[in-house]
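The complex appears here without one of its protein chains, the remainder shown in place.
Order of writing sets the chain letters: A and B. Residues in each chain are counted from 1.
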Amino acid sequence: MIKGRMLLAILGTDQHELGAVAIAGLLRDAGFEVVYVGRFQTPSTILRSAVDEDVDVIGISCHSWEFLDYLPELMALLCERQVDAPVVLGGSIITGEDAKAMTALGVAAVFGSGSASAAIVDCISALATDRRARAGTA
Amino acid sequence: MLKGLWMTAESEPRTTRSGITLKDYYGADEGVLAGRDEAPGQYPFMRGRRDRAPQTGSWIQRELSGEGDARRSNQQFHELLAHGQTGLDIIGDGPTGAQLDPDHPLAINAIGTQGVSVCHKQDFLDLLKGIPLDRMSVSASFPPLFFVPGLCIAAREYGFARAGLRGSTVLKPLYCETNGLGENMGFDARVRTVCDVIAFCASEMPKFHAYVEDTYFFSESGLNPVEEMALGFVEIRHLVREMLGRGVDIDSFAPRIVVLVNCGMEFFEEIAKIRATRRLFARMIRDEFGAKDPRSWSVVITSHTSGLTMTTQQLANNIVRGTTQALSLVLAGAQAMEISTFDEAYRTPTAEAHLVGLRTQQIIDLETGAAKVVDPLGGSYFVEALTAEMEKRIWHMVLDIEARGHPRDLDESGWFRQFFDDKMRRHLQQVESGERPLVGVNVHRIVPESDTLLRDVSERKIRPYRQRAQAVRDFRARRDQAKAGAALRSVLAVAEGTVNLVPPVMEALDAGATMGEIAGVIRMAYGEPYDPFGALQPPI
Partner (left out) sequence: MRGPGRREVTGGAQGEVASPDWPALLTGVARGDRRALSRMISLVEARVPGWQEAMHQVFMATGKARVVGITGSLGTGKSTLTGRLAAIFAGRGRRVGILAIDPSSPFSGGAILGDRIRMTELDRLGVFLRSMATRGAHGGLSRATRDAVRILDAFGFDLILVETVGAGQDEVDVLRVADVTLVLCVPGQGDGLQAIKAGMMEIADVFIVNKADRSGADQVVADIDAMLRITRVAAEGHLAPAVVKTVATAGAGVEELADAIESRLSAAGGGRITGVGEIAMEVVELVEARLREGFWNDFGARERLDRLVAGGGDPYFICRDILPDDVFDELFAAARIRLPPD
C-alpha cells in the first residue's frame, strides 16, 4: 500500500529549488507516488493536476517570492472547486512572517529553512493519511 | 614511532570535500615538486596567468547586481561604482533568464525581483547609460544571444567602439535545463546560439570574453570541487570541438575563454582547484586542441562565492564566510570576483549587503597585502600535493563522463539530471547528519528569537515591477511594425540555416523586436512551438 500521492510543483519562473528534487526522492523512499510537474506552474495548472491525479497533498517548492503572490489565488481556487488536498510549502527563503501569512491563508504546513527532512516527511505522511481516510482510499 | 601510532589511533581519516584524504602534515618528500619548475605567467600557468603583481587592484572587484527595471539597475550600478567597484556583473530576472517577456502570463509575479527585467533595445540603453564601456568590464548572466547585441547597440548609441568593448558573457548550454535555468530551447538550438556568440565576438569584439564557462551555477547543486571542474571541462571541450568543427581557428577564440568558478568554504581545496584548472586547461588547449598562441593557453579565472554555503540562520556568519572565500580566491590568483552577500539565502542583495561584500574585497586588497605577490602559496608542500591530486581526479572524471556518451544524449536521457539530484541529496544528507558542519545550522545554534542581527535588512522584499508588462506592450505598439516583422522573419530564416544569428538578432532588437519574440521565432526555426506554454501567438 502506498503512503499517498503527492503533487510537487514550482510556481511561475521560480528556479528549480534543488530541495524540491531532494524532497521528491525522500518521499518516494518513504513510499509516496510523487507526481512531479516541475516549473512554470500556475494556480490553474496546479488545480488541473491535483484533480486529475487525485493527489493527497499539494506541495510547492519556493525559491523566489512568487509564492507570496500566487498563493492567495491558489487557495481561493482550490476552495472554490472544493479540492480537499492540503497545501504545503517548502523553501529556505520562507521567513517567519511569510509562514504566518501563508498559514492564515489556509496552507497546512510551511517548511522554512532548518526543517529536517524526517520531520517534513512525517508531516506530509500524516496529512496524506488524513486525506486518504476522508477520501476513502486508505 | 610510538607517538606516530598513537596519533593515528586517535584521529580518523580526514578528507577534503572532494574526498581527498589529508595527512597530518606534508613535507619535501612528497615528490610533487619534481619537474615542477613552473613560474607564473608561463605555460602551463598553474601558478597564475600573469607574472606581475600590481600594488593593488589585481582583480576586478564587483558584486552581482541588477534588480527591478533597467533604470533602477542603472542607478544601482552607479551607486556601486561610486563605492569603488571596478567592474559590473549583471543578472537578469527569472523571466529574462527564461527568455520570456515581462508581459508573458508566467512573468507576472517575478518581474525584476531576482535580477533586472530587460527585453528590448530601450532597456539596454537605460541599463548601460553613463557606463564607460571602453574602460569598464561589463559582464552578464543573461541569455548571451541578447546580451551581446544589446551591449553593441548601447555602445553604438553612446559612442563607444565595438572593438574596444570589455566584459564577458556566461554561456550555459549543457547544464542550464537541468539546473532550473531552462531557456526553453532544445540542446541543438542552445549550442548553436552560444557558438554563434563566440564566433561573432572573436571577430567583432576581440577584448570581450565571449565564453565564460560558468561552473558556479551548476555546482550549487552540491557538487564538490572535482565534480564541478570535471563537468566544466566536459562543457568546454564540447564547445571547443563544436567551434573547431565550424572551421573556426582555435587561437581566434581561446584567448577569451574564462572559467567562472564557485568558491566553497574549504580554503586550501578551492585554491588547489583553481591552480589545477589553469594547468589542465593549458595542457588541453595546447596539446590536445593545438592552440599556438600563448594567450590561448592561459585561461582567465573569475569567481562567485558559493550561495549554498550561505545560511538563513545567524546572518552575520555569512560575512565571515564571504571573507575567507574571497581570501582563498585572492591567494589563488582569480582575476575577478563577487562575494555572495550575507542576505543571499533570502534575496538578491540589498544595498547594505552589497556594500559589505565590496568592502570585504577592498580591505583584503588594501590592508592585508595578500595580493602583493603572485601565487604566494606556490611551493607549499601541501598546496602543491593537493593541486596535483585534484588535477588527476578532475581529469579522470572528465574522461569517465565523456566515455558515457555525447553530452546531448547525457542531457536528454536524464543522466546529468540524475547526477545533480544525487549530489544535492548527498549535500542535504551531510548537512542534516552533521557530517558537514554548518555553524548556526547543525552546530552552535541559537533560538530564532535571539537571531535578530541583520534580519530586518535581509527580509526586505522587492515587489514585482508589474508596470513593466504594460510598458513593454506600449513599446511594441510604438515601433515600426513592418520593420520589426521583417527583422523577425529574417531571424527565422537565419535560424533555420547555419549563418551567424547575432547580426540578425541585433537588427531585430534595433527594429524594436523584444527578446521573447526573437527567442520564440528561433524556437520555431527548430520546430518547437513559439511559446512553450501555449499562451502566445507568434507575431509573424
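Simple rule for what comes next: contacts are C-beta pairs under 8 Å (C-beta built on N, C-alpha and C of every residue); 3 or more make two chains touch, one makes a residue touch a chain.
This is a predicted model, so every value here is computed, not measured.
Peer 1: Using the definition of touch stated at the top, determine which of B:290, B:379 or B:414 touches the missing chain.
Peer 2: Touches the omitted chain: B:414.
Peer 1: By the contact criterion defined above, which parts of subunit A meet the unshown chain? Give residue numbers in ascending order.
Peer 2: 1-3, 5, 24-25, 27-38, 40, 45, 48-49, 51-54, 75-76, 78-79, 82-88, 104-109, 127, 130, 132-138
Peer 1: Name every residue on subunit B in touch with the hidden partner chain.
Peer 2: With respect to the unshown chain, the touching residues of subunit B are 186, 405-406, 409, 412-414, 526-529, 532-534.
Everything that follows uses one rule, which is that only the chains that are shown with their structure count from here on.
Peer 1: Taking each chain's centre as the mean position of its Cα atoms, how many Å separate subunit A from subunit B?
Peer 2: 31
Peer 1: For a test of understanding, state which residues of subunit B touch subunit A in their complex under the given definition.
Peer 2: 93-95, 97-98, 100, 105-110, 113-114, 179-182, 220-222, 311-313, 345-347, 420-421, 424-425, 428, 432, 441, 448, 459, 461-462, 464, 533
Peer 1: Would you tell me which residues of subunit A are touching subunit B in their complex?
Peer 2: Against subunit B, subunit A makes touches at 10-19, 21-22, 25, 39-40, 42, 63-66, 68-70, 92-93, 95-97, 112-114, 116-117.
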